[in-house]
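Excluded from the complex is one protein chain; the other protein chains are retained at their positions.
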Amino acid sequence: MDGNGPVIPNFGQGDACVTGDHTFCWGWVRDHWSDTLGPALWQHVELTAVAVGIGFAIAFPLALLAHRFRKLEQPLGAFSALLYTIPSIALFQLLVPFTGITWTTVEIALVAYTLVILFPNVVAGLRSAPPDVVEAAEGMGLTRLQVLLRIELPLALPAIVAGLRIAVVSTISIGTIAAFLLPKGLGYPIFVALGNPIPFKTEIYAAGGLAVGLALLCDAGLVVLRWALAPWTRLARA
Amino acid sequence: MIRKHTRRAAKAAFAISLGVAIVIGLVTAGLARPAHATTKASPTIVIGTKNFAEEFILGQLYKQALEARGFKVSYKENIGATEIVHPALRSGKINFYPEYTGVVVQVIYNHASSPKTAAATYRLAKALEAKKGITAMKPTPFSDTDALAVTNATAKKYRLKTVGDLKKVGSFKLGGPPTCKTRTTCFLGYTKQYGITKASFFPLGIGLSYTALDRGQVLAADVFTTDPPLAKPSKYTVLADPKHVTGFQNVTPLVRTSVLKAAGPKFTKTVNAVSAKLTTPAIAAMNKAFYVDKQSAKSIAQKFLKANGLL
Partner (left out) sequence: MIVAGAFGDAFRFIADNPGFLATKALDQVELSAAALAIALALALPLGIVLGHLHRGSSIAIGSSIVGRALPSLVLIGVFLTFLGIGFVNNMVALAVLGTGPVLTNSYEAVDGVERDVVEAARGMGMTHLQILRRVELPLALPLLFTGIRVAAVTIVATAPVASVAGGGGLGDIIVNQASYRLSGVLAASLCVMALSTAVFVGLAGLQAAVTPRGLRRTTVARTPLRKEQL
């Protein structure tokens, strides 16, 4: 050891709230927004957006195919029902031999879950056009494509948005479990807080609150989107 | 004819969506992949850490000091316990992480008992790692060992001073992180070396030891000697370990020898300069800043390095 010992700087005192293990400390949230909570929130948004985006990009054409070729629906439906029962904590681990402990692993699992939700919803939505309306349209000389674009898809909108709502909210929720695999997303601050000799309440509540708040906000946003895209549903159902 | 239309439309929709999916997938996969290959001159130092706060602080200290000297660093926090991080180092997924000398000897290389001094422990660790192409760099002045703690009330009730005294208690629960159960520096060592036969192991998440002690869910729990709750005056009593079951645990940065050579003397100098400053009071203050004052590892490391002219 060399002669001159270290200078121990002032690392910044936690205020009485933090050191006293109080229930919730706004000051800490403010001070650590930029280095802890903010990045975690942003990672969570990114995680969710990519998962739902890819999930939708896959589920939508598959649903169109299943709608057109009804024979496909059963096998696809059975496949997604099977996926549905795999717990996320297990699925993340089961993918590790394939894709390692990576962001990709997390996304693959989350995409799988969004598929399970979106596919049946889109199919059900496409089915929701009353057969006599479709027949009438075909009678008027509309092609199948026109029927799809002008009648079936608009009528499917509410069901599609309903599927998106469940998919987004579930993905945000399951996304916290990703912290079992990677130090990312809103689950991670909770993990760290639980690792403190005295579990740090503020961090658990703040990260948890952000996760729940993000989910409810997205849910509300999609309801507004549905009103905008399909104004007729405003009256139909609360 | 109608069929053809739809089929084409469906196919087109499918193709477009699949294309979009693949593009997004590739982009994210690309973004997620760490930059491994860089110029030969200075390899990227891929720093990993174990799964608790002291390691996060150590990781940040070495990361920021190296970055300040112009090294390229990729930082992977909280990879897992020794049993996971060390294989990652061996396989090259990371090439640098801070480890404890006694853990190297007793956990990684399975030596049944600890050498008698801190210096001997480091020498043995260095020799063992050298055979695997890993260099154990100069150890820190501070040491942080596992220890068994009980509440003061328990200590008084059974008159406990040393680990061996636990034999007086009868059957009891001993809590600790899951890995503790099978380690000779932890549960396995305590029970064997001191002949404690009536202890059953209760797995706890890291950091939950004190909660479990407070609630009486375990009678004794495995803790770290640098934990802030143990700072005097404390609610807890640490049981003395005259047989040195927990060994000597100074931190030695483990680095792949090939990377050490490629990175040159500036690398060694930078890392050693950081390690030399890490005395027991220094690390205790940093642990307290993390655990009690809830500062982030990043800002704690930054302030410490600045104060000591290492940034």
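Chains here go by letter, A and B, matching the order in which they are written, and residues are numbered from 1 within each.
Note that in this section a contact is a pair of C-beta atoms (placed from the backbone, for glycine too) under 8 Å apart; a residue touches a chain by one contact, two chains touch by 3 or more.
Keep in mind that this is a model prediction, so the values were computed, not measured.
Check A:93, A:146 or A:233 against the missing chain and you find that the one touching it is A:93. Of the candidate positions A:17, A:72, A:124 or A:230, contact with the hidden chain is made by A:124. When the missing chain is restored to the complex, the residue among B:208, B:230 or B:254 that touches it is B:208.
Listed here are the chain A residues that touch the chain not shown: 77, 80-82, 84-91, 93-94, 96-98, 113, 116-117, 120-121, 124, 162-163, 166-167, 169-170, 172-177, 179-180, 187, 190-191, 193-194, 199, 201, 204-205, 207-208, 211-212, 215-216, 219, 238. On the side of chain B, touch with the chain left out of the figure occurs at residues 80-84, 178-179, 181-182, 202-205, 208, 211-212, 215, 217.
Convention: only the chains that are shown with their structure count from here on.
Computed from the mean C-alpha positions, the centre of chain A lies at a distance of 31 Å from the centre of chain B. Listed in rising order, the residues of chain B touching chain A in the complex are 2-3, 5-7, 9-10, 13-18, 20-21, 24-25, 28-29, 31-33, 51-53, 77-78, 141, 205-211, 223, 227-229, 276-279, 281-282, 285-286, 289, 291-296, 298-300, 303-304, 306-308.
If you check the complex, the residues on chain A that touch chain B are 1-2, 5-14, 18-19, 28, 32, 35-36, 50, 53-54, 57-58, 60-62, 64-65, 68, 102-104, 107, 143-145, 148, 183, 188, 191-192, 194-200, 202-203.
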